[in-house]
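Before anything else, here's the structure in question.
The complex appears here minus one protein chain, its other protein chains still in place.
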Amino acid sequence: MAKGTSKVRVAIIGASGYVGSELVRVLVQHPNVEIAALFADRNAGFSMSEIYPHFESVSLPKLLSTNDVNWASLDVEVIFCAMPHGYGQKIIKELVDNGGVKVIDLSADFRIKDESVYQDWYKFKHGSPDLLKKSVYGLTEFLRDEIKYSSLIACPGCYPTSVLLPLYPLLKSSLIKIQDIIIDSKSGVSGAGRAENQKNLYSEISDSFHPYAISEHRHIPEIEQQLSIAAGQLVNITFTPHLLPMSRGILSTIYVRLNDGITYSDVRNNLNDTFMNEPFVKLLDDKIIPQTKMVKGSNHCMLNVFEDRYPDKLIIVSAIDNLLKGAAGQAVQNFNLLSGLDEASGLGALPLFP
Amino acid sequence: MAKGTSKVRVAIIGASGYVGSELVRVLVQHPNVEIAALFADRNAGFSMSEIYPHFESVSLPKLLSTNDVNWASLDVEVIFCAMPHGYGQKIIKELVDNGGVKVIDLSADFRIKDESVYQDWYKFKHGSPDLLKKSVYGLTEFLRDEIKYSSLIACPGCYPTSVLLPLYPLLKSSLIKIQDIIIDSKSGVSGAGRAENQKNLYSEISDSFHPYAISEHRHIPEIEQQLSIAAGQLVNITFTPHLLPMSRGILSTIYVRLNDGITYSDVRNNLNDTFMNEPFVKLLDDKIIPQTKMVKGSNHCMLNVFEDRYPDKLIIVSAIDNLLKGAAGQAVQNFNLLSGLDEASGLGALPLFP
Amino acid sequence: MAKGTSKVRVAIIGASGYVGSELVRVLVQHPNVEIAALFADRNAGFSMSEIYPHFESVSLPKLLSTNDVNWASLDVEVIFCAMPHGYGQKIIKELVDNGGVKVIDLSADFRIKDESVYQDWYKFKHGSPDLLKKSVYGLTEFLRDEIKYSSLIACPGCYPTSVLLPLYPLLKSSLIKIQDIIIDSKSGVSGAGRAENQKNLYSEISDSFHPYAISEHRHIPEIEQQLSIAAGQLVNITFTPHLLPMSRGILSTIYVRLNDGITYSDVRNNLNDTFMNEPFVKLLDDKIIPQTKMVKGSNHCMLNVFEDRYPDKLIIVSAIDNLLKGAAGQAVQNFNLLSGLDEASGLGALPLFP
Partner (left out) sequence: MAKGTSKVRVAIIGASGYVGSELVRVLVQHPNVEIAALFADRNAGFSMSEIYPHFESVSLPKLLSTNDVNWASLDVEVIFCAMPHGYGQKIIKELVDNGGVKVIDLSADFRIKDESVYQDWYKFKHGSPDLLKKSVYGLTEFLRDEIKYSSLIACPGCYPTSVLLPLYPLLKSSLIKIQDIIIDSKSGVSGAGRAENQKNLYSEISDSFHPYAISEHRHIPEIEQQLSIAAGQLVNITFTPHLLPMSRGILSTIYVRLNDGITYSDVRNNLNDTFMNEPFVKLLDDKIIPQTKMVKGSNHCMLNVFEDRYPDKLIIVSAIDNLLKGAAGQAVQNFNLLSGLDEASGLGALPLFP
């Protein structure tokens, strides 16, 4: 934080997407932040309230083009980047190489450590592969120490956040088998962004439900990478994402097998110990079922574990708001960490129900 | 069918629930049916259009109470019963014992062959256990011969229909393992019926998603019973139903393991052979994903099979309209069979999109 | 109808929009129709089921481009045109000038009789102004005789249909004042079509409601033209359309003033007399309120009239399915008329509820 002031100056690149606007919403209400600049190449020249009228009541800098900025002279301490994958690699390289500023990236570009895996799944060569080693995966609850001192945070994807929060500790403690992890995830459509797309029209999505990208979703390598780190060995998953007829929210239903001798109670206790002091992750009481509406508009994750009818299997359910804990909220949580602020600062909003 | 007439006279018991009204909607448009009587104990005395204004344009018999009827003198050939489980057992026993009339039951009461299993899951003693042996499980595509000559059809539940259509032939042909079948199903809320229930209020369901009855749903024994018949040995499943923020539609995502030496193509070919001449079940082309909206308002089932990233596993997806193929539509399909009519008669409605 | 056959051969231009696909859905189930050709310039070469998987179960001609057709040699009796306004004017002129084929246009192009009014509202010069006199406005219930013998039907817009059905007879009978007619209409978003448009994304429309095109909607001149014909003098209206967070359905709430000496009962009786024998328009019983869900999926219009607290004012409410009675359904009703078929042929589908 700058000396003599209580506010950290930040910029947001990609401010006019859903994730970008959610970052703006959270940060403009954050007591320790000053939004110094907003970038949105396609909407440069407009004000945020022209693009999103819900910002009518707040004063915000005009949207700028990243083509018109001299990054070196931009007086900010932290830059959030919420561009689609592939678009921010050069800018982020310049920012990190220049030094001084810290970058919190919300795209997939710096999550995958292995350049060739990135290329396999994203279908083009990474533009700044040397940064892959520098970047820290921003799964806050498990990587606080690394996040605090990093200059490049790669915030987790929305699906991975919902999956890793419960599975990471269980694999780390060797409570569940590394085989046969089946993840059936369901997401609201805001995750697809604000780009025009026939498939995301109201009349197509409403009253409907379907899986997509079966066995091909790009969050698979990210989830497997982190689960493998937790397990200390290669973990493979089956992952099926689905699109829900609603805007916000992800719920993952996860089927796992217990290691020999491990019981439901062991798992419950592990999750309880892991999250009991976490401000944003809540293991619900026995048999209480997470619902996406119970976390909408908040940075919370609600999770619980249920006995299957077969004693060696468990069913884990986790729910988050994909735009908050799954994107902008977790990014701000990481921002708080690396800015030396209270980790929950600016993230106190309770879920909006109904 | 009565001599000298082209119409089969039918009655519907439980006509004022969602399934009952859907039966009325289908049957009133059926070219070979005359609706002779409608029963709805709680709404006796009202007309259907007072209860459901979408019937304004059709002429229907007034709703009667089952307490006021002399079943023996009711001049009908087939009776559909769409009461909640437990309510119709005595009436159906009387009807079947009297003989003459055929009964198509849409409740769960005559699906489970084992009286004690029924009691375990439904928590009370079955009132007409002797009928359990007489009843035929009305999964039309696989049990046509039995259905044709039965006097008591127990129509499958909505979830079981979506699950059994793809799994029954695969187990019968020993293509998939009987272990580790994981069924992650998602249903629209119309399946919960029209009864007042805080949990089903618009403000609770909209914008939300969650599982329920994890490992405890009453469709489990029904699914397992039929899969075991298909496999010729005991099959156990993991089953997690979820509630979607929409009214109509069920989609089941099913994770299965291949038997040794069996490939994706074997499974595809089997399903293709099984359903290629079926009027209502469609195996989609390679990689085309079923969506609930693509079957809404029709008796269709859309299904497809997808390769997992692991060669010994497959992902099967099936979609139906829970009120039609999952209830009233399949009941009418069975009715057509046992009345000697074209199986698709009255069921030609295409899905309503968007 | 072709000699020696019971089927009328038809073509549909613009088959891949929502209205076009709804035409296909209705016509493919129509007992007296054979769909001979489907045109969709942007999707030429695809099958309908590739564009709309809900057509999986039916056999349909491949989509063609209008650029590749020789209209003169196309062996059809009726052509439905469901292109956006402005796009079909030349084709329709060629078709009508060639003679032989009858054209049912669902765009706005031939609804406005005054070429300059068209230009004022649609912002470009009409391409076939000579046809404006030939075309008949296809408001079936009031213009049957003209429709029967016309070779060019201009089907009414969705909002106009919901408004004209109740107001046309009341103005014709001089029961209501021509001043101060206020029409507050609300439409589902399917009316905006399947074109990619950020404003119609699920995340923008869901959970939201707002008016649009206030005092500027292009259905205004069409409504005023027909109301003026009914009244025999110029009628002006106030019209505010709104967008509902749902796909299908229009409900118009209409505020009118009674002429001196006219009562609520006079209006009720007039509407009752007007519509008592209509197959698709239903004046509901006293105090029963129309709901869009009660007509969804049908060609029905539900309407009713309510007393305001002030004896000289009334509130009229009408509900239709915008894609059926407001578009494809009414077009087929007109088709039946000019083909000498039963007016309700192929339109018997009851509303889909819930």
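Should a chain be cited, it is by its letter among A, B and C, assigned in written order, with residues numbered from 1 in that chain.
Assume a contact is a pair of C-beta atoms (placed from the backbone, for glycine too) under 8 Å apart; a residue touches a chain by one contact, two chains touch by 3 or more.
Keep in mind that what you see is a predicted model, and the values were worked out from it rather than measured.
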item	value
Absent-chain contact - pick from B:E141, B:D207, B:E224 or B:E343	B:D207
Option from C:D184, C:D266 or C:D342 whose C-beta touches the chain left out	C:D184
Listed residues A:T66, A:Q291, A:S318 or A:N334, member touching the removed chain	A:Q291
Where the unshown chain meets chain B, residue by residue	18, 188-190, 194-198, 200-207, 245-247
Contacts of chain C with the absent chain, listed as residue ranges	180, 182, 184, 186, 203-204, 206-212, 214-215, 220, 236, 238, 240, 242, 244-249, 251, 253, 255, 289-294, 296, 306-310, 313, 315, 317, 319, 354
Interface with the unshown chain - residue positions in chain A	18, 21, 25, 28-29, 52-58, 190, 206-207, 247-248, 279-280, 282, 284, 288, 291, 293-298, 300, 302, 348-354
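To be clear about the criterion, only the chains that are shown with their structure count from here on.
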item	value
Chain A on chain B, rotation in degrees - Cα superposition, rounded to nearest 5	180
Reference chain B; chain at largest CA-centroid distance	A
Centre-of-Cα separation between chain C and chain A, whole angstrom	46
Chain centre separation (chain A, chain B; CA means) in Å	40
Where chain B and chain C are represented by their mean Cα positions, the distance between them in whole Å	36
In chain C, residues with contacts to at least two other chains	18, 190, 206-207, 247
